[in-house]
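The complex appears here without one of its protein chains, the remainder shown in place.
So, chain A:
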């Protein structure tokens, strides 16, 4: 469901006449409440991560980050994102093409079904793959016979992350492609362009910024997923631990500074994601301005 509301638009504050605006005192009170709420609920937790990670000094911080288990977790996290993001991007583009360029019955239902992984608890997402591929699962005996390990191994982590992040790219680009309509593509086809050429030359340039944001959002969730991965991972150090799971292990062993040091890396990922979002919005606004010079 994240994608449903993450659809961004340009925000602008129009100058409003005084008689339909609030009194200054009310205005500042509301601003105060908003700033206090966001400060208390979002900024303060971020500040805590930094404070706690540096509590025992920079030495402990860098030791935690450069520990072999942390490096292994980082590698696994990167590997997972490297496999998951492109697959879900291809799916997002395919399904967005079908939904935005054609009329067919059941389109609304399909869009709801894409959101399904958002609605399911991450723990349940992990559970389904244990039921399928675990030792007692439906494919368990067959997998054991062929010496293939999915649960408590890397493939399980990748599959569970794949499930969780299915909607991200699709949700970002479907509204965008619907807005663009089909006239440009129709023109391209009537001028003799082939299928993939139409996509590559006409559609992609129009959606590139939205696509980039979808990718980065998908990446953030893929690297940060905890619940689903926790169920299928088995928490084997150096082998099936992703960064978020490594944070949990360190935390449960009361190595708080180390846990927060790894957490600060993941926080950095979130901040980079939001910076990319800001850049994308800025680029989109520029594109809009260029397309409509009268504004």
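By definition in this document, a contact is a pair of C-beta atoms (placed from the backbone, for glycine too) under 8 Å apart; a residue touches a chain by one contact, two chains touch by 3 or more; residues count from 1.
Heads up, the rule we're going with is that contacts and distances are computed from a predicted model.
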{"item": "Complex member absent from the view - protein name from UniProt, among \"Spore germination protein KC\", \"Carbon-monoxide dehydrogenase medium subunit\", \"Metal ABC transporter ATP-binding protein\" or \"Sulfate transport system permease protein CysT\"", "value": "\"Sulfate transport system permease protein CysT\""}
{"item": "Contacting the left-out chain in the complete assembly, out of A:30, A:58, A:144 or A:236", "value": "A:30"}
{"item": "Sole contact to the chain not displayed, among A:117, A:156 or A:210", "value": "A:117"}
{"item": "Positions on chain A contacted by the hidden chain, ascending", "value": "1-2, 4-7, 9, 11-13, 16, 19-23, 26-27, 30-31, 33-35, 37-38, 40-46, 48-49, 52, 91, 94-95, 97-98, 101-105, 108, 110, 112-124, 127-132, 134, 136, 138, 159, 162-163, 166, 182, 185-186, 189-190, 194-195, 198-199, 217, 220, 223-227, 230-231, 243-245, 247-248, 251, 256, 259-260, 263, 266-267, 269-271, 273-274, 277-278"}
